[in-house]
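Every protein chain except one is present and positioned as in the full complex.
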Amino acid sequence: MLQVGVNGYGTIGKRVADAVRAQPDMTIAGVTKTSPDFAAEGARTAGYPLYACDEESVDEFHAAGLAVDGTVGDMVDASDVVVDATPGGVGAEYRPLYEARDTPAVFQGAEAPDVAETSFNARANFDDARDADYVRVVSCNTTGLSRLLAPLAETYGIEKVRTTLVRRGGDPTQSDRGPINDILPDPVEVPSHHGPDVQTIFPDLSIDTLGLTVPATLMHLHSVNVTLESTPDSRDVCDLLDAESRLFVVPERSGIGSCGQLREYARDAGRPRGDVWENCVWGESITVEERDFYCFQAIHQEADVVPENVDALRAMFDMADAEESVARTNAALGLER
Amino acid sequence: MLQVGVNGYGTIGKRVADAVRAQPDMTIAGVTKTSPDFAAEGARTAGYPLYACDEESVDEFHAAGLAVDGTVGDMVDASDVVVDATPGGVGAEYRPLYEARDTPAVFQGAEAPDVAETSFNARANFDDARDADYVRVVSCNTTGLSRLLAPLAETYGIEKVRTTLVRRGGDPTQSDRGPINDILPDPVEVPSHHGPDVQTIFPDLSIDTLGLTVPATLMHLHSVNVTLESTPDSRDVCDLLDAESRLFVVPERSGIGSCGQLREYARDAGRPRGDVWENCVWGESITVEERDFYCFQAIHQEADVVPENVDALRAMFDMADAEESVARTNAALGLER
Amino acid sequence: MLQVGVNGYGTIGKRVADAVRAQPDMTIAGVTKTSPDFAAEGARTAGYPLYACDEESVDEFHAAGLAVDGTVGDMVDASDVVVDATPGGVGAEYRPLYEARDTPAVFQGAEAPDVAETSFNARANFDDARDADYVRVVSCNTTGLSRLLAPLAETYGIEKVRTTLVRRGGDPTQSDRGPINDILPDPVEVPSHHGPDVQTIFPDLSIDTLGLTVPATLMHLHSVNVTLESTPDSRDVCDLLDAESRLFVVPERSGIGSCGQLREYARDAGRPRGDVWENCVWGESITVEERDFYCFQAIHQEADVVPENVDALRAMFDMADAEESVARTNAALGLER
Partner (left out) sequence: MLQVGVNGYGTIGKRVADAVRAQPDMTIAGVTKTSPDFAAEGARTAGYPLYACDEESVDEFHAAGLAVDGTVGDMVDASDVVVDATPGGVGAEYRPLYEARDTPAVFQGAEAPDVAETSFNARANFDDARDADYVRVVSCNTTGLSRLLAPLAETYGIEKVRTTLVRRGGDPTQSDRGPINDILPDPVEVPSHHGPDVQTIFPDLSIDTLGLTVPATLMHLHSVNVTLESTPDSRDVCDLLDAESRLFVVPERSGIGSCGQLREYARDAGRPRGDVWENCVWGESITVEERDFYCFQAIHQEADVVPENVDALRAMFDMADAEESVARTNAALGLER
């Protein structure tokens, strides 16, 4: 059993912890929290060994009646590998600590690519992470694009990608984030930084992205255009995408026409936290006009990178090949339709 | 085992179905759907016998590859009792069908009170529903107020209630509901109809309510004032409320300051659909100034009436007394802290 | 002086009325209202002859103490031409009435194109409306795209347009419209109907559009891609667009990064109702990568069609050529920077 520590038990960290625990070949060595709030209590209830982020906060935990098993360093010592899910930039500051204790680590998408040896997406470049000590799982948006582009590139060839990313303003708990009644070009500059991030997975891809932010919290929505190198039939592309295990092609008869309904679908299915780990591609939107492929896809920002973190761990420790790892992760999570 | 049919498998209906199934003494005889959309598929996956709402839609279900076991009438025949969770006003139209088949029924809060023999809240007037054939579980807002007012009335006496109900504009799936960027007096007339609805539970209560609607989907938020007949200490009132099983007094150390965080707390706890069945009363807001009690409470509109529906069934069939029923419902749902 | 009647004094109608009255060569013969609400009072205060939409409502107006000068038919009789700004589809129902009274009319974008002899945009096809009796000013989104595409097509040639329209859910007064916390593919089908509408102005244009709806009321935001037939420098394209009188190229130094700030800019400038009649194209977003032009533009849906209605009137009555009409309209409105 691979002993996994999670540094930063926030939106991503707690989901990764639960997903790791659900696997047959790995388990949670501990998780860190900065303060003894409701999420710390949740970690305790979930039965995870709990560590404070530093000595000062240990006292805070004790004052709140929450026992901790030490601080970050202790957790790293107890772990074979760390999943770092601290806020963007903090992961890079932690890397020396991980190195000093000879512990490999997985970082998240808000870190700069050079925090790690390679950026990672299970569908697109699993093997690049094999035996690597430091791996970065790309952001929710880049993960979503990578899963969609990989089969298109393999089957039809891609000449150029042009995509508008309509991003949620914040996660549901982030009540201090806006905008309230606005649509923001974000960034105003075109093309946005998202394209280069996709190129950490597909180095030779020609891609231009435009980013917007809107007052919503449920999911990102991508308006995708891909100029292909061939002219497939819309229906064939639909079948191709439908065959991908982490793409959910939303059928017309489902009556699902909004992000709210997608999340409800996941809640009805009993998914933990109502999470949608897959890209949701509206079947009716999949269109090919000459060589131009179009679609809308919704990405649950809190969830889609979660199975990718699990797969990254298997790649780093050579515990399975891509196909086997993805199948094992999916089965353990119940990511099937 | 009490055989329960659910007519109207929507936001409330599907939650009631799951809650009924979780009980040791009742089970689901079937649920009805008007069209074969994702929720119908969800009902099938959940293993509920599925009925169409009429003959015409049967064909639609077959065309969509979803087998149905008949129509509403067939489901009523298979049931000892029906929980009617159709949209407001539709329940009243169904009552003759239930009567014709000699089947008792529970209605929801958007029906007029006279749809049933009594309105119901488990904490406040369980016994009124004993042996009744037609019972109406009051609305999410009235349920929330009843649970809070019952212990205050019993312990301190209530002179007058004045409450502002800041209501969510729609549920998360209702993307056609607004407002987008507005605060609406709703209704503009003061006092609002919510007070008289509370009086269906507490006939002699003096209560004035004011209703507002805002652009949010997660929970309602009540700004409560109760002039008591005595002058208790704030801390004692806090303890009184904390002892109620369906009131969650949110502790300061939890760091929970928003509806988003309350729902996250429920998600972290593994609650189905992230549901919060309890009123959430912020501990820091509980204040008594002379005889004026104040607090803020958040009400998860999709969820708080769910355990009440279960208890109403037990009252109607005399399966337990109030205390025993509430304890049994809570235990089956995991409604404990 | 051209006598102009406005049928449907709503969001668009009242703005067109004010714009017409500001012109040196036309005036308002009257406006119609369906009920004596605050907007009717506003029309009276503004000094416009007020007409009820039918006989029944005349009494309502009198009861409210608002005198009316007759009904729609009377207003048409008093007018040389009618601007029909009734809700989509209602205009078509009115066309027989206008015809019966031999009165030309301008319709709005929600009508089907065949309501009129030609669709109209002042920048792109002014001459098509010359001497026409029935003209349709295209929708806010199509107007915005037409103004941007016309100079690009003339100067660089257009191979293909691909545009994502991120649309506001409703106008600020439409509190019954959603979504509240969602991003909707709208329509789900790709390409959307917006492209064919642009082709009513540019019949030979190759254009694919995708439509989304988000919880905002201030402006639409377009994420535009145009594959050109040549490879101009970004800076030259910026200058080209900047020279267009109804394109406002938002300069970087302005610090304007949101729709809210664009509307504030208009309010600070003393624009009536804080209206932004021009497309707002962010200068920093104007980019050419090989032959791919990109930009973000914001469109004030309540306002951009207003000057176009004025120009359509001049075209129909041959009161000026395109250049002269646009200049006259702009000068009268203060549409200059």
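First chain written, first letter: the chains are A, B and C, and each begins at residue 1.
As a working rule, contacts are C-beta pairs under 8 Å (C-beta built on N, C-alpha and C of every residue); 3 or more make two chains touch, one makes a residue touch a chain.
No experiment lies behind these values; they were computed from the predicted model shown.
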| item | value |
| --- | --- |
| Options B:Asp114, B:Glu284 or B:Asp318, residue touching the unrepresented chain | B:Glu284 |
| Sole residue of B:Asn181, B:Asn279 or B:Thr329 that reaches the chain not shown, by the stated touch rule | B:Asn181 |
| Absent-chain contact - pick from C:Met1, C:Ala64 or C:Ala331 | C:Ala64 |
| Among B:Val6, B:Leu210 or B:Leu247, the residue in touch with the chain that has been omitted | B:Leu210 |
| Listed residues C:Gly42, C:Gly88 or C:Gly157, member touching the removed chain | C:Gly42 |
| Contact residue for the chain not shown (choose from A:Glu111, A:Asp182, A:Glu264 or A:Asp304) | A:Asp182 |
| Footprint left on subunit B by the chain that the document does not show | 160, 162, 164, 166, 168, 179, 181-185, 188-191, 208, 210, 212, 214-221, 223, 225, 257-260, 282, 284-287, 289, 292, 294-296, 298 |
| Missing-partner contacts on subunit C, residue numbers | 14, 35-39, 41-42, 45-46, 64, 172-175, 180-181, 217-218, 253-258, 260-261, 263-265, 267-270, 272-274 |
| Contact footprint on subunit A, counting only the chain that is left out | 169-170, 172, 174-182, 184, 215-217 |
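We adopt the following convention: only the chains that are shown with their structure count from here on.
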| item | value |
| --- | --- |
| Intercentroid distance (Cα basis), subunit B paired with subunit A, Å | 35 |
| Centroid distance [mean C-alpha coordinates] between subunit C and subunit B, Å | 46 |
| Where subunit C touches two or more other chains, by residue | 179, 181-182, 184, 215-217 |
